[in-house]
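First the structure, which I've put down as structure tokens, then a few questions once you've had a look.
Apart from one protein chain that is not included, each protein chain of the complex appears where it belongs.
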Amino acid sequence: MIEYLDYLIYLLTFIVGSIVGLLWSYKNHSQPYTSGGLDSIALIFAFVGWVFVFLGAAFWSNFGISFILLAIGFFFVGFVFNERPGYGRKETVIGIVAGIICYGILKCVFMV
Amino acid sequence: MERQTKICLLLLVISTIFILYALVFTIPIWLVYVISIFFIPLWILSLGLITMAKPREEDKEARVEEPFTGY
Partner (left out) sequence: MYLMADILINVIIAFLAGSLLLGLHRKIMARVQLRPGPPVIQYLLHSLKFFFKESSFPKTASMPFYVSIIFILAVVWIVGVIVGPVTENSLLIIFAVYAIYKIVEHNAGSSSGSPYGKMSCVRAVLSAATELPLFAAIALIYFKTGTLNISGILMYQSIHGPLISSIPLAAVMLFTLLLTKSPYSPFAITKGKDLVTGFETEHFGFLRGFLMMSESIAWYVMLWLFLVLFFGPISIIWLVIGMVLISVITGFINATTPMLNPNHSVMTQITICFVCFVGTIVMIFI
């Protein structure tokens, strides 16, 4: 039961992050997405979110650290992933790449 | 308070009590199944009947009498 409780918490933080991100996005982006560069705040949040998620996966054996990293990570992932349609796509991809690189570094260098 | 709202509130309270009872106390497995199968949907149904918006009095008749066209 406890195993599923933390998955529920990750889902809930993802959903809360999504709703907050959607509201923030509609407030900041008044126009539908056409084309453009990267949003710096979304980029930072995507970076933090995905890095935390991948680090949480890397520290899976240590429940305490893993839980905190994943819960916070999923919040920021959801924030960027569920922005106004069209926004947040590039930032999400960059975040995933950054997360994979951090995971790889951690696994190779520190043998975690 | 409207009659329907009172009944739904009562059902909501009853469902909540039964769900909490199954959560807190150790009861036979079959009873847990019965409570979860019946009272979780009843909880959602009664909540929905309470939270749903009501039509204005002048529109109420029109909503019920002819809800769709093209028939």
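Just so it is clear, A and B label the chains in written order, and each chain counts residues from 1 on its own.
Here is the rule we go by: a contact is a pair of C-beta atoms (placed from the backbone, for glycine too) under 8 Å apart; a residue touches a chain by one contact, two chains touch by 3 or more.
None of the values given here were measured: they were computed from a predicted structure.
Asker: Residue by residue, what part of chain A touches the chain that was omitted?
Answerer: Answer for chain A: residues 1, 4-5, 7-8, 11-12, 14-15, 18-19, 22, 32-33, 57, 78, 81-86 touch the chain left out.
Asker: Just the residue numbers, please: which parts of chain B touch the chain that's not shown?
Answerer: Residues of chain B in contact with the hidden chain: 19, 22-27, 29, 32-33, 35-38, 40-42, 44-45, 47-49, 51-55, 60, 63-65, 67-68, 71.
The working rule: only the chains that are shown with their structure count from here on.
Asker: Roughly how far is chain A from chain B, going centre to centre by Cα mean, in whole Å?
Answerer: Using C-alpha averages as centres, the distance is 36 Å.
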